[in-house]
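Working notes, beginning with the structure itself.
Only one protein chain is missing from this complex, and each of the others stays in its spot.
Chain lettering (A and B) follows the sequence in which the chains are written, and residue indices restart at 1 in each chain.
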Amino acid sequence: MVKQGDKVFLPVEVPGASYQQLETEGIASVFDPLGIKYDVVDCGTDPAGIIAKMTDYMVANNPPAIIALGDSVAASVKRVFDGAGVPAGKIPVVGWGNSKETAESVKSGFINAAAWQFPSAQGFMPVALLGLAAAGEPIGYDIHTFSLYDASSVEPILKLYNK
Amino acid sequence: MEVLRLQNLQKSFGSVRALKSASFTLNEGEVVALLGDNGAGKSTLIKAISGVFPVDRGDIYVRGQKVSIRSARDAMDFGIETIHQDTSLAPDLSIARNLFLGREPVNLKWLGVFAPLDLAKLRDAASALLKRVGISKKLDADALVSTLSGGERQSIAISRAMQFAAKVIILDEPTNNLGVEETHGVLRFVKEVRDAGHSVLLITHNIHHVFQVADRIIVMRRGEIVAEQTVADTDLLTVESIITGADMSALLKETRAK
Partner (left out) sequence: MTIAAEEEMPRAKRRSSLIRSPQFSSLVILIVLLAVFAIADANFLSPLNISNMMAFLPELGIIALGMTLLLTAGEFDLSVGAVFGLAPVVVMLLVQNGGFDIGVALLAGLLLCIAIGAINGLIVTKIGISSFLVTLSMLLVVRGAALYITQGFPLKSWDQPGFFVTLLAGSFNIGTFRFYTSLWWFIGLSLLAIYILRYAKLGNWISAIGSNRNAAVARGVPADAVKIWLFILTSVLAGLAGMISAFRISAASPVAGTGYELEVIAMVVVGGTALTGGRGTILGTIVGALMLRSIRNGIVLIGVPGLAYNIFVGVIILAMLILHALLQKNAARS
């Protein structure tokens, strides 16, 4: 879907924040050896400003793919595509998925896959493990509180948001 | 004929008695100069008359009617127009708009503050006024006040006061910061204003100017009126000594005798 020389669009709300740095490092470790370029774009935290900035970028650069580095930029993808006249599914999009808008976009095909990292699970599971450890139970395994969801697995998440 | 009479005006700021007691009368068609050193109470007196603040005690009569002046608007409504030094015009507005500031001619009056200005009337009235006061040749009613010289600004401010048929025009240091030629222009203008039937109260530091235009002189010291004389009955040196307080008792006696 993305080939050598392509420049992938990496919108972010807060450039310089640790999540942006770590994600960009990870993306670089995959893309650099393959000769794929990427453009981290400062979109700000203001919702209307994010949509305007991302739409401008789409119209200007017609990027081959998008990795939305944060929840606010991911949640804006559908409106950006509407504004820029890009149909759902035309280019691959992945990103953070902890919002109703993003989950709906995954369902309607604007976003291929999104990261699910629900805060209460992320906090609850390690505490449960520690509780077990304190009670003398051996902990011989890891627990993942992070996963990707796509159109086939989005339903439970949508159900949670519509509660 | 008496136009303005002040009776025993008093004003204190905290423990400072800025105005201990001031009484005088201003007649129709005369120029009265109010003289005094800094802190003599001239500013307090004119601010009280022009409605900047109320007096503590004392009465003000306009044409024999006792009036109460609580705001600049009140003073204007009673026919008292004050031209403060340097602060009488808005430099970013045109001459025409300055002339009618606060009393704009409007159409559709029921719209209140949203009523449209009657621009034609504004311009015509301004041009007519500028012509009447003899400065139409130089000045365009649409010109911004910021493009005018100090003397021109004073002339505009004085014409504005005349235009509303003011009974009393108070000029606060009108020749401050002006060049020689412009000063003479303004003083000539003051005489024209008097000849048109207005009464003028002139506040100034410059005694020479007083002798050029004033009919009468009132001198204040430490919040009180210490002398009142017609220009014809006195001379420059005498007035100067009254202002500074030198040999005052003799002069006071002379004044009272009259």
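General observations
Here, contacts are C-beta pairs under 8 Å (C-beta built on N, C-alpha and C of every residue); 3 or more make two chains touch, one makes a residue touch a chain.
Because the structure is predicted, anything quoted here is derived from the model rather than measured.
Per the touch definition above, the residue from B:Leu26, B:Ala40, B:Val55 or B:Leu89 contacting the chain not shown is B:Leu89.
Check B:Leu19, B:Ala33, B:Val62 or B:Met76 against the missing chain and you find that the one touching it is B:Met76.
On the side of chain A, touch with the chain left out of the figure occurs at residues 10, 15, 39-42, 44-49, 51-53, 55-57, 59-61, 72, 75-76, 79, 83-85, 100-101. Against the chain not displayed here, chain B makes contact via residues 50, 71-73, 76, 82, 84, 87-93, 97-98, 101-104, 106, 111, 113-117, 119, 140.
One rule holds in what follows: only the chains that are shown with their structure count from here on.
Distance between chain A and chain B, defined via averaged C-alpha coordinates, is recorded as 74 Å.
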